[in-house]
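Here the complex is missing one protein chain, while the rest keep their positions.
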Amino acid sequence: MAYKTGYGLPADVIWDRAQMERLFERKWFFVGMRGDVPKKRGYLKFELFGEEYFILHGNDGVIRCFVNRCAHQSARLVNDRTGRCAARIICPNHQWAFDPNGGALIHASHMPDRFKQSDECKHYSLTEIPLREAGMMLFACLGDEPPHDEIDRMTEIIAPYTDPFSNAGHGYKRAYFHTEIIEANWLMVMINNRECCHCAQNHKDLLKLFDPSSFNGAFTPEYEMLLCQAQARWDDKGLAWKEQAFEPDENFRIARYPMAAGFKSISFDGELVSQKLIGPFAGRQPEEGTLSFWLNPNCWVHFTSDHIATNWVLPLSENRCALYTSWIVHEDAVEGEDYNEAHMKDVWLVTNAEDVGLCMSMSEGARSKYYKPGPFSPPEQFCTQFCDWYMKHSQ
Amino acid sequence: MAYKTGYGLPADVIWDRAQMERLFERKWFFVGMRGDVPKKRGYLKFELFGEEYFILHGNDGVIRCFVNRCAHQSARLVNDRTGRCAARIICPNHQWAFDPNGGALIHASHMPDRFKQSDECKHYSLTEIPLREAGMMLFACLGDEPPHDEIDRMTEIIAPYTDPFSNAGHGYKRAYFHTEIIEANWLMVMINNRECCHCAQNHKDLLKLFDPSSFNGAFTPEYEMLLCQAQARWDDKGLAWKEQAFEPDENFRIARYPMAAGFKSISFDGELVSQKLIGPFAGRQPEEGTLSFWLNPNCWVHFTSDHIATNWVLPLSENRCALYTSWIVHEDAVEGEDYNEAHMKDVWLVTNAEDVGLCMSMSEGARSKYYKPGPFSPPEQFCTQFCDWYMKHSQ
Partner (left out) sequence: MAYKTGYGLPADVIWDRAQMERLFERKWFFVGMRGDVPKKRGYLKFELFGEEYFILHGNDGVIRCFVNRCAHQSARLVNDRTGRCAARIICPNHQWAFDPNGGALIHASHMPDRFKQSDECKHYSLTEIPLREAGMMLFACLGDEPPHDEIDRMTEIIAPYTDPFSNAGHGYKRAYFHTEIIEANWLMVMINNRECCHCAQNHKDLLKLFDPSSFNGAFTPEYEMLLCQAQARWDDKGLAWKEQAFEPDENFRIARYPMAAGFKSISFDGELVSQKLIGPFAGRQPEEGTLSFWLNPNCWVHFTSDHIATNWVLPLSENRCALYTSWIVHEDAVEGEDYNEAHMKDVWLVTNAEDVGLCMSMSEGARSKYYKPGPFSPPEQFCTQFCDWYMKHSQ
């Protein structure tokens, strides 16, 4: 069955792992924030199509991405999801050692001197993957010729929104990190994320924070009014807000959105989740809104007055994926004083758990021999955008 | 290795999933009883070859079978094994709504009016599967041209046995339902069910209720005498008893069989499992015997004076199947007063658990490279019948 715009993806597209892999070789995908690895030699591990990678903050301040495999006997180099390397990256198996700046093999245990001095030695450096930073966010690409022009353009567009968060003279740290393995096709998770028609019945708590139409671009009159008032307020405060919505060919969407009255952060009770405000809000009042960023193929990120919440999804195989969630706060914020775990994590853990069941259900449905692509409704326009975009870039 | 009558199935037949699927497209298979869904909008879900279906008692009194998938984004419609729908069948994802009588799409949330009024809308009704009722039992078929003549004939033959259970002026309800996932090939489970030579060592408790030769047609002299006495008693009571045993081409077997002296129902202590007698026994004395029905490809059902116990097996894949057991009682029977769970379920839970290990063992053996079909003995005649029948109808 051929793909038709306005309808779900055909089953043969959904289950084509090679097509999925091509997409991740052609496009930049989100893999964390600088605030996930704020210290030198800090690392964060992720998995993609059965491979392990880690981003590492070098001693030179550059963040790089490496394949998590030693060149000697293919053992895993870093074992934890996140942590900090020693002065060198040391394989736990036979203690081969690599340079945390560029990944070069520095010490090959037990190997003769002639090997250490030979050119062959250079073949055993760590494998590095292209990594770019934009708006403090980190993006990787599996291909040899990543589209640098696309990320250059995105960097320029999002700068007015994200720069105020990066130049306030202080840094960030990660408060919490969560990994959710979802037994579902990654495409279903993204399509589920791109519409809020399922929210009314499935995310009743989340909807207290937001008007659902803020997420799908088909604004209700009530929301138009709320938005209009908020925009005047943002203009007063000097906060960029203009929506850059997904266009058919566009990889991302960014804009500032109002939250419901009284909600100072993304929390079910509306209270701040961290007392140390960040970026443009440092030393000011918190703002009842979010700066939200969505990237095809894999993330949604919300900057509020007190923290940055990132959600990103990576396929492990064609029927399994990992959803990573990170909560980034002011580097001086103190756990137990300025923030506490349950309060901070509540919204995303609850919301994502509600989505997991739906995504698994849709994914199992797409496996069915009775499956046929259904029509998207107008407020599901960004599902159509995602499917069009996927078909264009993955074939 | 070619199939030879009187021997087990060749490995290439046993592990041929396409052949299995053809059988379920050509033959009716048991999927429950009217008593499993006695109320309007009551449903019962089952799985077959990785697909989910549910039978639903319509507002019009007709029981139908649907594929458990929404036409919009392929989500599961009913989530529980058994339950009751709202006035309409509503998808939990985006609230598309379907008619519980015929499955037509009634409400497509967020879709524009031109869609709702178009012919396209009709393409998104629920997928219905042929379902027939005979002797209050429900039979489905996955094929487009189900063999209606076969079920017509069966209905006629079993009517004298089953009609007395359906026309007594009252209904039924399900007391309990049990699902057992068995990591075994479905054919092995059926072959195990079709003989009782394994009972002596593996079902010591069950054998207190029955003479093993009652199940295999190779009657011992002692059993012939017991049967003869029982038949005279059944004649007195006006109960049909003549055995319609499996013939080479036949799909089913039905007859009345005596239980051991003192056993009024299928229970390890011989006591009734429900105090409200059913069908021909309502207002009379219980009978020390069962009306038993076996259908190729997938069930064994026992009607006693006080309840109906159904066991049915459906392949989930070539090496996994689900065994469903249901206990149907008088609609007025009250849990805790007329029956209690442990006492009612004991015989089948114990017996089936004993069989699970044997079926897994046989199934693993059939995977072995050393496997070759072994010979069936004369009292295993219904294994031969089942294998002959399977080879004839599935190729």
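For reference, chains read A and B in written order, and residue numbers begin at 1 within each chain.
What we mean here is this: a residue touches a chain if its C-beta (ideal position, glycine included) is under 8 Å from a C-beta of that chain, and two chains touch if they have at least 3 such contacts.
Computed from a prediction, not measured in an experiment: that's the story for all the values here.
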Hey, which of B:103, B:146, B:258 or B:379 is the one touching the hidden chain? B:379
Identify the residues of subunit B touching the omitted chain, counting contacts across the whole complex. 8, 191, 197-198, 200-202, 358, 361-362, 364-372, 374-375, 377-380
Residue ranges of subunit A at the interface with the undisplayed chain: 50-51, 67, 69-76, 92-95, 108-112, 115, 120, 124, 127
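Just so we're on the same page, only the chains that are shown with their structure count from here on.
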Using mean C-alpha positions as chain centres, tell me how far subunit A is from subunit B in Å, no decimals. 49
